[in-house]
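Notes for the one structure printed next.
One protein chain omitted, others in place.
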Amino acid sequence: MAIVAAVVAALFHFVPGLPTYYVRVIDTVLIYLLLAIGLNMVVGYAGLLDLGFVAFYAIGAYSYAILASGQFGIHLPFGLILIIGGALAGVAGVLLGIPVLRLRGDYLAIVTLGFGEIVRLLMNNLVWMTNGPQGISRIDQPFLFGFALKTPRDFFLLLLPLVLVALMLAWRLECSILGLGWAAIREDQDAARGIGINTTLVKLLAFGLSATLGGFAGVIFAGFQRFVDPVSFGFWESLTIVLIIVIGGVGNLVGVVVGAAVLIIVPELLREYSEYRMLLYGCALVVMILVRPGGIVGRRYNPAWIIQKLGWR
Amino acid sequence: MTGFLIQQLVNALTIGAIYALIALGYTMVYGVLRLINFAHSEMFMVGGHVAFFLLAATASLAGGPIGVLVMFAVFVATFVAVGLLGVGIEAAAYRPLRHASRLAPMLSALGVAIILQNVVMLFVSRRPLPFPPFLPAVSFKVFGAVVTLNQIFIVAFAVALMLALAWFVNTTTLGVKIRAVSENPQTAQLLGININMPISLIFFIGPGLGALAGTLYASYYGIVVFSMGFIVGLKAFIAAILGGIGSIPGAMLGGFMLGLLETFGAGLLPMLTHGLIGSEYRDVFAFSVLVLVLIFRPAGFLGEAVTEEGMVYKRDF
Partner (left out) sequence: MTLRFEGLTKRFGSLVAIDAVDLTFEPGKITSIIGPNGAGKSTLINMCAGSYKVTDGRILLDGVELQRLKKHQIAGHGVARTYQNIRLFDGMTVQQNLEVCLFSSYFGRTFAEVFVPGMSRRLKSERAALCRDALARFGLARFADALAADLSYGNQKLLEIARATMLEPKVLMLDEPAAGLNHGETDCLKETLRSLVPADRVVIIVEHDMSLVMTLSDHIFVLHQGRLLFEGTPAQVQANLAVQEAYLGSPGDVDDIRDAARSRANRVRLRADADIERRGLASV
């Protein structure tokens, strides 16, 4: 326990002191980690491949952009929009899930991909609301409890505790009876129904919860960038988040953390080769699936293993 | 008004023919492996590029416009080249995963698609390349609509290819084997058919047809670009589902149907809603069709309804 607290305290102390560029990268890792924790509930826990997760990210981001900028002259506070954006995304997730969750795995993947594209196209074309391809700029600076969130350092101090809380909640969910229900659905959906699990409801919960997290991440992203446009919310974004999970470790929070770090930091290190980023992602995906389909971090090395190693329990 | 409608019809048939050709590749692969071959859209794109380079090479060799025979030679070469690519991809990226979880091959296909698209983008050309038209720019006036020779050629050629495929899978032994494997691989195996060869052949013909579709598309719109596969491929997949995934006639039907739906839907929507919903919503329309079909009739028009009882339980991940 002491070790964990020490690590967290060290992060809080040292990171803000790093050059702004590094802090920015870490902020990006944290936002993607938030997204990946959300998607991991659907893909890793419940075993449903969602290829359109970026839609919820977009809903969150555009909520902030529309409700806190010159677009309509509305200027709601950041904290309020965080809740609104998360709720909107969550509702969208449930609404999407209702017709779609009865589909088989591969069909589900395609339909969610289609949904992601539909949302992006709507953002692009509903010009009166979203300003179309030009996007919404000069978004309000976020204020939280009186503190201005201006620099990457400020966002780091917001994101790190948020991510830690998200990790903890996700882990507790995974260990709860709901997590067990998700695992059963992932293993054998029909047998799960046979022991009395209402699979539709349980899958909807996964969808809704993950969408809400996606929405939160979107709101924060919009506050961070202070500019949104449809380009940032395409299929490749969904794919990046899926890759973080698949390459890092499916269903394993430790793997998700590793995946986010690897997939964001490595391309930053290889900045001269930034053009090759997607190509490397593609190769990594194929190689991973063929050689190590569980991801870099095996299922065994999950938070329980870490807790055990730290002698916590 | 008639002219407008006929114009839309001609446009619809043209794009529908292209969708149908691509959809055949999706449907055959799905029928046998239950795999959504994401890489197929890139076969379409690669085909367009291969044809581009072959045409450029032959044009420079001939020192002028090329003849009909050479044009067909380019078609054949494109078909074969991309067909072999398809066979190679199947062997390397899908065959090892045949007994893995249900979604593993699909993720592998996704990876292959990303690789292909980026390889072309990085090593061939990032910018669109101008594709020469096959035929002189002749057009006919039909009841007030303008029909180009190119459009007629595309539809005629695509239909000819589809008829050839239909003849092949219904008449020849090899073709019937392919159809058997495509409809029910387990039973085919039990009957002693070695399914590897028909599968490789499916991965030769499907991508080959997709490549030809890419060539036709490129000549119609005048350009090839590394990104042309994604949207068109997705729509062709929607067409395959609409017609009934796994069914070869279904793919043909679905292609034309989607062409009609898309063109008339997007063409008429502005009129019907007085400009409220513009034709930019063409793509949204197509995706909405997908979602609706999969929710209400996943078997499409000609596919078999998959009931709960018929499903084989395999882990998704």
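Just so it is clear, A and B label the chains in written order, and each chain counts residues from 1 on its own.
Convention: contacts are C-beta pairs under 8 Å (C-beta built on N, C-alpha and C of every residue); 3 or more make two chains touch, one makes a residue touch a chain.
The structure presented is a predicted model; accordingly, all values stated were derived computationally and were not measured.
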Touching the hidden chain in the complete assembly: which of A:Leu11, A:Leu76, A:Leu173 or A:Leu290 does that? A:Leu173
Which of A:Asn40, A:Ser63 or A:Thr199 contacts the chain that the document leaves out: A:Thr199
On chain A, what residues meet the omitted chain? 169, 172-173, 175-178, 180-181, 183-184, 186-188, 190-199
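Rule of thumb we're sticking to: only the chains that are shown with their structure count from here on.
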Interface residues, chain A side, partner chain B - complex: 43, 47-49, 99-100, 103-107, 109-111, 113-115, 117-118, 121-122, 124-125, 186-188, 190, 235, 239, 246, 250, 275-276, 278-279, 281-286, 289-290, 293
Mind listing the chain B positions that touch chain A in their complex? 34-36, 93, 96-97, 100-104, 106-108, 110-115, 117-119, 122, 230, 234, 237, 278, 280-281, 283-284, 287-288, 290-291, 294-295, 298, 311, 313, 315-317
